[in-house]
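Apart from one protein chain that is not included, each protein chain of the complex appears where it belongs.
For reference, chains read A, B and C in written order, and residue numbers begin at 1 within each chain.
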Amino acid sequence: MAGNSFGTIFKLTTFGESHGEAIGGIIEGCPAGIQLDFDAIEIEMQRRKPGQSSIVTQRKEQDAVKFLSGIFEGKTMGTPIGFVIENKDQKPRDYSHIKDTYRPSHADYTYDKKYGIRDYRGGGRSSARETACRVAAGSIAKQLLKDIKITAYVSGVGNLQLDKPYADLDFSEIEKNPVRTADAEMAQQMEAYIGEIRKQGDTVGGIITCVIQNVPVGLGEPVFDKLHATLGKAMLSINAVKGFEFGSGFEGTHLKGSEHNDIFNEDGSTRTNYSGGVQGGISNGEDIYFKVAFKPVATIMQKQQTINSKGEKVDIQGKGRHDPCVVPRAVPIVEAMAALVLADFWLLNKLSKL
Amino acid sequence: MAGNSFGTIFKLTTFGESHGEAIGGIIEGCPAGIQLDFDAIEIEMQRRKPGQSSIVTQRKEQDAVKFLSGIFEGKTMGTPIGFVIENKDQKPRDYSHIKDTYRPSHADYTYDKKYGIRDYRGGGRSSARETACRVAAGSIAKQLLKDIKITAYVSGVGNLQLDKPYADLDFSEIEKNPVRTADAEMAQQMEAYIGEIRKQGDTVGGIITCVIQNVPVGLGEPVFDKLHATLGKAMLSINAVKGFEFGSGFEGTHLKGSEHNDIFNEDGSTRTNYSGGVQGGISNGEDIYFKVAFKPVATIMQKQQTINSKGEKVDIQGKGRHDPCVVPRAVPIVEAMAALVLADFWLLNKLSKL
Amino acid sequence: MAGNSFGTIFKLTTFGESHGEAIGGIIEGCPAGIQLDFDAIEIEMQRRKPGQSSIVTQRKEQDAVKFLSGIFEGKTMGTPIGFVIENKDQKPRDYSHIKDTYRPSHADYTYDKKYGIRDYRGGGRSSARETACRVAAGSIAKQLLKDIKITAYVSGVGNLQLDKPYADLDFSEIEKNPVRTADAEMAQQMEAYIGEIRKQGDTVGGIITCVIQNVPVGLGEPVFDKLHATLGKAMLSINAVKGFEFGSGFEGTHLKGSEHNDIFNEDGSTRTNYSGGVQGGISNGEDIYFKVAFKPVATIMQKQQTINSKGEKVDIQGKGRHDPCVVPRAVPIVEAMAALVLADFWLLNKLSKL
Partner (left out) sequence: MAGNSFGTIFKLTTFGESHGEAIGGIIEGCPAGIQLDFDAIEIEMQRRKPGQSSIVTQRKEQDAVKFLSGIFEGKTMGTPIGFVIENKDQKPRDYSHIKDTYRPSHADYTYDKKYGIRDYRGGGRSSARETACRVAAGSIAKQLLKDIKITAYVSGVGNLQLDKPYADLDFSEIEKNPVRTADAEMAQQMEAYIGEIRKQGDTVGGIITCVIQNVPVGLGEPVFDKLHATLGKAMLSINAVKGFEFGSGFEGTHLKGSEHNDIFNEDGSTRTNYSGGVQGGISNGEDIYFKVAFKPVATIMQKQQTINSKGEKVDIQGKGRHDPCVVPRAVPIVEAMAALVLADFWLLNKLSKL
């Protein structure tokens, strides 16, 4: 068994190692009759792909999605949508420096111990390259969801925090700056800081906030598949994520019930939204919002001590083209995973009552 | 569909409304041949049950687990373990005050909208009473895991935070105080504070930290069922949880890669443990540790404005016996969910390689 | 893992050994809002239960279903429906004669080898008593399906075959005779034959035919979960079943395509129905019909040679009250399993297209 699938009805199953011939996936459960907008899919892929700005990795990957099935004359057929993303950038590189070496805070050691074998060429299955498949599938999920608006943005890079409530931000700023934050001034600070980190050969962590608007009441399948629990798993399954909180989150633990309860308006909406749009694991129609914590990328351009597979001490130094900060490129991944969760619950909810 | 199951191989499926005749569940995939310690199960149930101290709800529930199958002469048989927990405390109460009323920050509104019907007697399926089934199943999972030690404790109540690293704490303190924190002095402060909150007819949130020790390398099924992602979902599925972070968590986002990377010792262990015992979604043999945020309980003994099912404004005031702070009783639930996750991955990992 | 669940959305999970305190199950995915007819459930249970006529086992089991959750004021709530069937007939019997003995053509040997332990009191988990849970769940599925009519009847007992096409039979005869065949004269012959077999202390096999009428077009989820494939698995999972064929079945292998093809009428119906109501794994609106083969019950009242767990030869002779022919009581089980399959596909089909 391996956890390569996500979702119950609208389900994505992925395959692929970072340096294999291709990665790809199968989307099951997408209803028939959706007229796909392939440009919209392409735009999402562009947002995630390397080399799009000076503050992300300079690797050149095309990340073109080739759909092989499930679509006929531009429309979904209800049958599984198979797709591949070929590795165009497969120049024969020298990986001898990491072949037997376990990079610190990478998955080299754990994969080797679990499976007794690993594809040492750049992370193999544990590489974040796999998330390209999530973005491809998520962009189709977004088209299914139509009226539901999913917006993610960078709200923290190192100690730089965009602390304003999301309602006070201008989301149209997000795609105007390479950091993908929702504030022009903060964008400049963050960009400068990431540039500095990069010159140091170092990396830095960050936070992404995601807001989901126009959500119908009723999404989520308690008790175990609560909406926020499934969103949490979706986010925590993204490479480098260390934490997830929604609504009042960790801050909410300091509050009293009398402060935290969301009082109803007569139309069923609530005056405050500490609940983050979810009550009892089911969407209540208010905005869903949550934060996702990303650790600093483990590959740094500095010399580090580590061990090889024989348990001998060796030195290692990152080569090639890596991200100094992962959050700008993770924004479309967070949105894609949110879309997968919502699409699945949106379909399931059609079966809740007669 | 409804999300009533947790796990792939070692799988718990639960049923039950808070005021029905019984709640219960089925545990599938527990291997045959485990000599069960029923006293150990009973102890876990006692830790979760209401009425155990002055700072938790004074409801009297026996929460006796009755096993109906899967066990023969004290040993698991490999067949599904069915169990029920009967509601002994079913005195006919008056629920007319909430029958048509949606309690603020409860699941009344969302259940009613999703299903068009709800059991208004005390929360129905959304009640935390359901977690008794998790504790019953988790206590069996713990017995399967034997050498793996799972310890949770309260590390925050309102603004009172137990900030010391877990390694500096004395876990033997936890069960000595009603708050279940791992420090005698902090226990007194927290207990006093919860008592005060209770007198106010109010409630307060809190944080639970969980530490898992003696974990074998190799647990977790990337890419979607990463160990920490599944732990996160497990915790977020517990009533009132608003956030989850593991290892360096949200704090880790402030660090640089050069600070955050866990450098290997020659035996494969690491000098630091920012990774929280998980790398690439797979356990690396170091301690797993994580924090879980709980919001303040929504039922307060103060008058609040709300609406009824007709959308009319009405007043509501909590009656009966509710927890002023949920975290003391949530400690065994956190441990139980962690045990379910680990038991499942422990079994799955036996199939990773030939 | 153990295969205790059936269905994807409308899903039944069962537990229980034949001589434990109770058997039972959980029905997930039943939509909210169904006003249940409990008398109808009771009638189905009566059809399956032992002791109903002179040609079935004379064991006295009440088989009363106690619903514990998921139903409020007579209506389904969308939450899981937990139920138990208690064993009232638990008189302390002597099982020493089979404790270490493997009964021929029973599951004693295989369970013991697979799990290293077995509940030797009457078959344990492998007992057909478990099918009572299927009938309980199936009777709810039938109520969900409303307009779809599922009718099973005995079409073979030993060499006695009811060979007429089902369209020429009078289904109102079925419940008028203890054999549950659809022909009054054949009923007498079969009843007499089963009585004779019983006097010999022997048992005999039989065939059940099932017809499903008024099926909407579109049920079934190819390619692996074809409607007939899932029906086949459902039937083959019933104790003692050795074969399944639908539509033209094994006879159809002798035909030519020019004879076998079902030519369309202008309204989409077909002139013939060799397809058995299923084309490409999806219902086409015609009647679904299939046959299920049951082997003779393994427990006979004659002395047989067998082995014990040490591999020593021992003699064994059936005691107690067993069915000389299983098919009369299996009729409601076949219907129940068919109902579970259709209910699941009926719900899934709501998600096929936008």
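Heads up, the rule we're going with is that contacts are C-beta pairs under 8 Å (C-beta built on N, C-alpha and C of every residue); 3 or more make two chains touch, one makes a residue touch a chain.
Small disclaimer: the values here were computed from a predicted structure and weren't measured.
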item: Touching the absent chain when the full complex is considered, from C:20, C:138, C:247 or C:332; value: C:247
item: Of A:42, A:100 or A:119, the residue in touch with the unshown chain; value: A:119
item: Residue touching the undisplayed chain, where the options are C:6, C:72, C:120 or C:153; value: C:6
item: Interface with the undisplayed chain - residues on chain C; value: 1-6, 8-9, 14, 102, 104-107, 109-111, 113-117, 125-126, 130, 156, 158-159, 197, 200, 202-207, 217-218, 220-226, 228-230, 232-234, 236-237, 242-250, 252-268, 270, 274-276, 279-284, 291, 293-300, 302, 304-307, 311-313, 348-349, 351-353
item: Touching residues on chain A - with respect to the absent chain; value: 1-2, 4-5, 8-9, 11, 13-17, 20-26, 28-29, 32-33, 66, 68-70, 72, 75, 77-82, 84, 114-119, 124-125
item: In chain B, positions touching the absent partner; value: 9, 29, 31-34, 78, 347, 350-354
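Everything that follows uses one rule, which is that only the chains that are shown with their structure count from here on.
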item: Chain whose average C-alpha position is farthest from chain A's own; value: C
item: For chain B paired with chain C, centre-to-centre distance based on mean C-alpha positions, whole Å; value: 39
item: Interchain centroid distance [CA atoms averaged], chain A/chain B, Å; value: 26
item: Gap in Å, rounded to a whole number, between the CA centres of chain C and chain A; value: 46
item: Per-residue overlap in chain A, given as positions that touch at least 2 other chains; value: 9, 351-353
